[in-house]
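All protein chains but one are shown in place.
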C-alpha cells in the first residue's frame, strides 16, 4: 500500500500495557487503529478551536404548540441559509419535537445561529454536536 | 393565565445589573425568559447525569469509499434499533459523508452505540449532541 | 437592605415545580439563591469565552524522578511569572507529585502556559480549573 507510512513508536512498558488494556476494553482492532482515532480526535478539536471551516449538527427540542415558535425558527434559519445544509424533524410525542439542523461553516457562524435559536421562547433545548467536514481529516 | 406561577426573586444590585447586561447581549426578551432558559439547561444536564430516558443525536463523518464501512455502520445500527429513531445522510463532498443518527433512550445505551460506531475503521468523527425528550422539561 | 433589588419572575407551573425539586435535591436554601448560582455560572463562562481577565488553577501530576523535569517546569513558570500567583506542591506517593499553579490573567495566556507545561516529557496530566477573579461576579 503506497499511501501508508510506517514508523516505530517507543513507549514505557507500563504505559504500553495500559494502552493495550484500553484497546481491548474498547474492542478496537489494533494499536495503529487506536492511534488513528486519537489523532483524528485531536485534529477535530483543533478545527473548532482555530475557527476553520467545520460541520456538525444543532439539535433543538420544543413544543410545536407554542404560538409563533415554528415561524420564528424558520425565520432565523433563513438568515443562516449559507450555513445550513439540511434539517430533519422527529415527533417525539404529542407535544415534543426534535429537530436536527445540519450545519457547515465557521465555528463562529454556527455559534451565532445556535445563540439565536436558543433564546426563542419555547425552545427547551439547543445542543451542538461538533463534528467536521472531514476534508482535513484523512 | 392559570398555569403560570409568579414569585419574587431578590438579587444584589450588582448581580442584577450584570444579569441584565447579559440578557441584552444575548438579545433575550425578558428576565423571566432568561431564568427559564437557565433552569431548563440545568434540568437537561441532570437528565443525562441521572441516567433518565433522554434524546439527542450522534453525528458521524466518514469516507464512504472505505471498504465495508457502510455495512458495518448499518449492522451496528440494527443492534440498537430500539434506541435509534431515524437517520439522515448528507454528502459533504465527493468523499465525505455526514450522517446524523437521532436517538432516544438511556444515556448508557446511547453511549454504548456511540462507542461501537467510534471504533469502526474509517470513521473520522463521532460526536454527540445531548438533548432531551422534552417530557420532563416544561 | 439597600443594595438588594427585588423583582418578580413568572414561570410555568410545571417548570417551577421541577425547579423546586432540583433546589431540594441540591439542598439549596432558596429560589433566589439558586438563581444567583445559575447567573454566576453563566457570567464566569462568558468571562472565559470573551477573553477577559480571569483566574483559576492548573494542576500538574508528574513523577519527580524524571531527569530534568523539575528544572523544565520551573523554567517555564518563570517565563509566565506575570500570570502565576503562587504554587503548591503535594507528594501523592513515593513517585507522584501533584502541583497546583494558581493563575490570574487572560484566558489566552493561561492556555499558553498550560500548553507549554503539557508537552514536557514526564508530565502525566495537566488539568485546568476555570474560575474567576470575582471582580465582575457580585
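General remarks:
First chain written, first letter: the chains are A, B and C, and each begins at residue 1.
Quick note on the criterion: contacts are C-beta pairs under 8 Å (C-beta built on N, C-alpha and C of every residue); 3 or more make two chains touch, one makes a residue touch a chain.
Owing to the predicted nature of the structure, the values given are computational and were not obtained by experimental measurement.
Here the chain not displayed is in touch, across the complete complex, with A, C. From the options C:6, C:50, C:75 or C:124, the residue with contact to the unseen chain in the full assembly is C:124.
Considering the whole complex, the residue from C:6, C:50, C:75 or C:135 that touches the absent chain is C:135.
When the whole complex is considered, the residue among C:14, C:33 or C:68 that touches the unshown chain is C:33. Residues of chain C that touch the chain left out of view are 26-29, 33, 37, 40, 44, 55-63, 85-86, 88, 90, 92-93, 95-98, 100, 102, 104, 115-116, 118-119, 121, 124-125, 127-135, 137. Mapped onto chain A, contacts with the missing chain fall at residues 3-19, 22, 31-32, 35-36, 38-40, 42-43, 46, 136-138.
As a convention for this text, only the chains that are shown with their structure count from here on.
Chain-to-chain contact here is organised linearly: an open path runs through the chains from one end to the other.
Simply put, chain B must spin 180° to overlay its Cα atoms on chain C, rounded in steps of 5. As a whole-number value, the distance joining the C-alpha centres of chain A and chain B reads 10 Å. Rounded to a whole number, the gap between the C-alpha centres of chain A and chain C is 26 angstrom. Counting partners per residue, chain A has no residue that reaches two or more other chains.
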